[in-house]
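Missing here: one protein chain of the complex. Every other protein chain is in place.
Chains here go by letter, A and B, matching the order in which they are written, and residues are numbered from 1 within each.
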Amino acid sequence: MKPKMKGLVASVLLALGSSQAHAATQIEWLQWFAAEQNADFYDTIVEEFEAANPDITVKLVTQPFGKVRESIVTNRAIGVGSDVLGLNMPWTSEFLDMKILEPLDEYLARDDKGFEVDRLVQAPIGKINGSTWMVPLNAFPFVMHVNRGLLQKAGFDKAPENWEELKSMAIAISALEDGTSGIGMPFSSQPPANGPILTFLPLLYTAGGRIVDGIEPDFDNPDVVKTLTFLQELNAAGALAPGAASRTGGVDLEEFIAGRTGFLISPAVHARAIVARNPELEYELVRVPVLNKEAYRVHGWELGMAADSKHKEEAWKFISFLMSGDVNGRMAAAASALPGNLDALGEDSGEDPIFTAQRNILENDESVEELRQAPKTVASWSVMTEEIQSMLAGDQTPQQAASRVQARWLELLN
Amino acid sequence: MILKLLRQATPYWFLLPGLFILGTLLSVPLYKVIEYSLYDNVIIEPDPTFVGLQNYADMLGDSGYWSALFNTAVFTIGSVVGHLLVGTILAMLVNADIHPKARTVFRSLLILPWIFTAVVVALNWQLLLNPFGVVNYALQSIGLVSEPLDWLGDPDLAMWSLLIISTWRGYPFIMVSFLSGLQSIPSELYEAADIDGANFFHKFWHVTVPQLKPVIYGVALLDLIWTFQLFPLVWLTTGGGPGRSTEVLSTLTYRLAFVDFEFSRASTAAVTILGISAIFTMLYLINESRNRT
Partner (left out) sequence: MSGQISRVVVSPKKPWLREATRVRITRVSLYLALILAVVVITFPVLWMLSVSFKPTTDTFSLPPQLIPENFQLDGYIKVLQNETFRTFIINSYLIGLAVTFLSLIIGTLAAFAFSRYRFFGDQAAKLFVIATQMVPTITLLIPFFGVIVWLRLYDTHLGLIVTYLTFGLPYAIIMMNAYLNTIPKDFDEAAIIDGCSPFRVLFSVLLPMATPGLISTAVYTFLLSWNEFLFALALTRSTEMRTVPVGISMLVGEFGLKWDEMMAFSVIGSVPVLLLFMFVQRYVVSGLSAGGVKG
């Protein structure tokens, strides 16, 4: 207790002293990144920035991922919003409706920033309503994780490249023994109920399909129906892990790590957890099996600025620091992600097949991100979850599910 | 004269600190929730428009609201009955005449479901009830079911699962409250009943229940009001699903507020919860004042 008290007194004195010496501007950074892994690393980054900018202090406000979207809205309503915001692309259109975000065009046009705009991962900086609203701290391409051990047991020696192969291999793996399944589909309503954007969208994109047309919902199109039909066929053939309607993304991942599912469609960032936690798994990372288009869904952690921030210059300085080559590279490595600033992409020595496979996907395939401009995105994927549950339970056809989602999504907009 | 006035003021002095805290902190928020329900697009828009009772009209015309209300009724009645049943039985058991040390241990073990935060309770039950989880494994091993049941994913089972979880989580509150009530019943009353040759159930019905009545009513009312708007456990365990089969008013309210960002509509739903709870409370107050005169 005693040293603690001393520390407290010291820090109070320090705070008094520093506020007298040079009134440093404090900016707040609301994010969930430090909760994901490596909290200490984020403190180090902040210290580095403060050392280089003695007139600015940064307060890390860390929240669990599940609460950040809601906190940004609540804090701003009360007038205690943070200056720099960690963002998830699907929240964009809602935040724009509420005028929470500051347009970044003017800042991006400046010369004194630590990065080149055209070297950033492009999807997040695409303009909406004529402006850019966020920059990519890092990027997670969606991939398919493969349990080669199960695959071989089922009589196959290479990972599936297209839907047909995926289906037949998944069926074969499900047939292996009790407790193994071809592929998991996490369509639980348990929050965040985002199964459709984890597994359904990546498949849809390889069929060249989309769910948004411009900024309008477009869910009842033939590509969507085709992809839903594929899910239904997998289900009917017993290729899916049982209990899709209660399966969360978390359980889906854990059962793959435990070696019980053949395939897992999820962000590439999971590769590190898989390899670290189950070193005995014969693991391979591949692109999501393709119907007719080599495309991947790209996800990432983005950075934005609050429109009502009183310290925009300082906030931008911090963002610019986080995006600069060296820092961005280290931040990406800490999150097991690819950097948002491609200049920070390390040399490919060809030694790490996981990294090589990701880089290969990133360089050759089309990246797709349409949730940024989708309206009422978070509510819409709950609707997708519910209608897909009902389809898998045999209560409606893929076409009906697609039409119902479209109708309910449009209803949400009124 | 002054003395008399002072004496009349006595109860107000006792009430003052409590009412002051509740008044300062909660009267504004309560008022705001009601006000929000009369506007459109509050919080999101700086200048929301007054729409009168339009939100109420819209809500009453929404089938989603009625189905949530029905689910809430099932969930509330099922849970409160479960809490009272299990809570009462266990309160009687741990109040019985056994070794004092054993009694303390049993009492403490039996409040365990209460001491974990909702997210842990929800995630743990998700593990237990998973198709590959230990509950299905046990049921299959003893041959009760042939295929694993999807307890939280099957629309026909999800509400039952939720009721089991809610009973497990909620009975300790009743148990502890009743236990305290049981302990304040003078033992002479039981001794007198023993002399009359009363059996266990007779004593329960004619001594325990009448003595406990104020406590039973108070606990039941609060449990009813809380369960009626219980949020974290339901949301974190099923998220209202599958489909909307376990969507209750509180999860609907949350969905409106923080998934759809429709705070006016959320407030409208909240005000109806307030209204229904107020009816329970009036019944309680009427009953209480009748008992006192």
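FYI, a residue touches a chain if its C-beta (ideal position, glycine included) is under 8 Å from a C-beta of that chain, and two chains touch if they have at least 3 such contacts.
Note that the structure is predicted; figures quoted are calculated from it, not measured.
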Full-complex contact with the absent chain, from B:F106, B:W160 or B:F204: B:F106
Contact with the hidden chain (one of B:A57, B:V145, B:V209 or B:A278): B:A278
Subunit A residues touching the omitted chain (full complex): 28, 32, 35-37, 39, 59, 61-67, 71, 74, 77-80, 178-179, 250-251, 253-255, 257-258, 260, 267, 269-270, 273, 277-278
Residues of subunit B (touch criterion as defined above) contacting the omitted chain: 8, 10-12, 14-15, 17-19, 21-26, 28-30, 32-33, 36, 43, 90, 93-94, 96-98, 100, 102-120, 123-125, 127-128, 132-134, 137, 168, 173, 176-177, 179-181, 183-188, 190-191, 194-195, 197, 211-212, 214-215, 217-219, 221-222, 225-226, 229, 231-232, 249-250, 253-254, 257-258, 263, 266-267, 270-271, 273-274, 277-278, 281-282, 284-285, 289, 292
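Throughout what follows, only the chains that are shown with their structure count from here on.
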Centre-to-centre distance between subunit B and subunit A (centres being mean Cα positions), rounded to whole Å: 37
Residues of subunit B that touch subunit A when the two form their complex: 43-44, 122, 126, 129-132, 148, 150-155, 235-244, 255, 258-261
Residues on subunit A engaged by subunit B in the complex (per definition of touch): 69-70, 73, 77, 94, 97-98, 179, 188-191, 193, 241-248, 251, 255, 260, 376, 378-379, 382, 385-386, 389-390, 393, 412
